[in-house]
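Only one protein chain is missing; all other protein chains are in place.
Each chain carries a letter (A and B) given by its place in the written order, and its residues are counted from 1.
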Amino acid sequence: MFFEKKGPHTLKKVSNICENSDSKHSESIKIDDIRDLSSASIKDITFFHSLKYKSEAKKTKALACITKKELEKYLPEKCLKILVKNVLLSVAKVGILFYPNSDIDPLDNSLLPSDEVKNKYKNVVFGKNVLVGKNVQIGKNTVIGNNTIVEHDVQIGENCHIGSFVSIKNSILENDVLLQDNVKIGVKGFGFIPDPNKNFRAPHIGKVVVKRGSEVGSGSTIDRGSMTDTIIGENTFIDNQVHIAHNVKIGKNCMIAGQVGFAGSSNIGNNVVIGGQAGISGHLNIGNNVSIGGGSGVIKDIPDNTKVMGYPSIEFKEFIKKWKSNE
Amino acid sequence: MFFEKKGPHTLKKVSNICENSDSKHSESIKIDDIRDLSSASIKDITFFHSLKYKSEAKKTKALACITKKELEKYLPEKCLKILVKNVLLSVAKVGILFYPNSDIDPLDNSLLPSDEVKNKYKNVVFGKNVLVGKNVQIGKNTVIGNNTIVEHDVQIGENCHIGSFVSIKNSILENDVLLQDNVKIGVKGFGFIPDPNKNFRAPHIGKVVVKRGSEVGSGSTIDRGSMTDTIIGENTFIDNQVHIAHNVKIGKNCMIAGQVGFAGSSNIGNNVVIGGQAGISGHLNIGNNVSIGGGSGVIKDIPDNTKVMGYPSIEFKEFIKKWKSNE
Partner (left out) sequence: MFFEKKGPHTLKKVSNICENSDSKHSESIKIDDIRDLSSASIKDITFFHSLKYKSEAKKTKALACITKKELEKYLPEKCLKILVKNVLLSVAKVGILFYPNSDIDPLDNSLLPSDEVKNKYKNVVFGKNVLVGKNVQIGKNTVIGNNTIVEHDVQIGENCHIGSFVSIKNSILENDVLLQDNVKIGVKGFGFIPDPNKNFRAPHIGKVVVKRGSEVGSGSTIDRGSMTDTIIGENTFIDNQVHIAHNVKIGKNCMIAGQVGFAGSSNIGNNVVIGGQAGISGHLNIGNNVSIGGGSGVIKDIPDNTKVMGYPSIEFKEFIKKWKSNE
């Protein structure tokens, strides 16, 4: 939707990009797209790099799969295997083949001053020096602040209030969303395959979805997803200078105070309250109704209805007990 | 001053908004404004939600007060009580009645390019693409950087130096203030009454005052006050990416290093030094001549002349002792 898809490409071409020279990969087989194990169709290529995804691997419908020798046995027999040493590097390369430029934030050449396109947005209020890209949708009664940029194909709902110096790209904002001054949303995440000669940037073909009634504070950054989306749930309020990395999914009715940081791909439940400057490591599951004290460092999953604090975070009662015994 | 006040409103109307249906609240009684217990006059309504403010309650001159059953006895007999379940929610609703739009950062429709208004600012130097609102005052020899926005009614003193990409609203800057690139000052704070259907944003009718000779680093955000002001004292220097929440009051001659965060409503004394990434919880009193080590998490008051470090912070000597015993 935000990144133009190229292809189809032959399995041979894809295979060559992966530096796999197995001659069985025919020129006659065409690949339509690259998707994860669950969402790949019979025309797509997928990837399987960790035993953690064994059950998804068994059920994948993908035509082909980038994987490594020791994992191929978990895949369906009819799935064509492309065996490589570094699965994620090959996935990144194939991702770029299908979605060129998704590894950067390409300049949007379609931007025009809002004065030139305001006839298309009759019930929208624009500040000064606003730039709007092609195919942008903006709902009625929405206000777009001064010097703000809304890039191509972005969708903004009704009654949204967007501040000044905001940049929105690769994003869908539902109704009643409020972004304060200087929010940057939809930028490429911090994902790459390290290489001492030249790091290889991972494609970021996901988007950001900000659900109904959410608020994002001044100076916060929300990266778009890599292969999936970054999601902010309904009625979730986020304070200033918060950093939300790629693929993070935050539930509804959460309250996230200033300078909190989320590493990539964590799932945060509903009604979660996070104090200022707390940090949430990557790939964690934080339950519903969780409360995380300010300054905490969360490095493992947290079950529902739990209150934690500390670095690394522990149960709140334990934290207070230790603190009092230390004084 | 920055938000237009509506009213007067009848006590009945105010009472209805509070969802208090007590018939004694007459249509003939008019309310002029909403103010805190100490500053409310005989024509104003005030609010009293915590025993912490008992002594102010006893002395209030307010005509009426939003409070709850168990607190009404502390108020003067002649003060009309509006009893509600959720005092802060009612206060927010009444605040919005008197100050519509103070719960967001409304678009300033009065902004004009500095080229069009520069005759009014003969001794001011403007960069490119500067936007200036109505009734803005700027002192002589002040420089306003490129792409910067100065919204309506803002006052900037003499010899100030404002960087590029700065946004100033609802603020008063005294003389000799320096704001580096990308400072966002005067935005709405992170205050709301949580509601799983739709959070209710608290009005923010306070301003930001930056006193003589202060400096604010690049990317820092300073929220305006809710019912009071956010204040940065004289000759206080603040580094990059610092977050200062609503109602925080910082004294003079302080030094605040990068990425420090202040939760709301704390009072910081004079000559306070705060190391990088420290966090100060809300509603604290930090004394004069206090030194807070980098990365500390301050969760209780600190007396004058104290040096602390740690998360949570303890006396510096204790911290060093523990650290050495741990190595």
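For the reader, a short list of remarks on this structure follows.
Heads up, the rule we're going with is that contacts are C-beta pairs under 8 Å (C-beta built on N, C-alpha and C of every residue); 3 or more make two chains touch, one makes a residue touch a chain.
Since the model is a prediction, treat every value here as computed from it, not as a measurement.
Within the complete assembly, A:167 is the residue of A:15, A:102 or A:167 that touches the hidden chain.
Touch with the chain that is not drawn comes from one residue among B:29, B:125, B:193 or B:314, which is B:125.
Across A:155, A:221 or A:236, the residue that sits in touch with the chain not pictured is A:221.
If you put the missing chain back, the residues of chain A touching it would be 104-105, 107-108, 111, 113, 129, 131, 147, 149, 165, 167, 182, 184, 187-188, 190, 192, 194-199, 219, 221, 223, 241, 243, 245, 259, 261, 263, 277, 279, 281, 297, 299, 311-312, 314, 322. Listed for chain B, the residues touching the missing chain in the whole complex are 125, 127-129, 143, 145-147, 161, 163-165, 176, 178, 180-182, 213, 215, 217-219, 235, 237, 239-241, 252-253, 255, 257-259, 271, 275-277, 294-295, 310-311, 323, 326-327.
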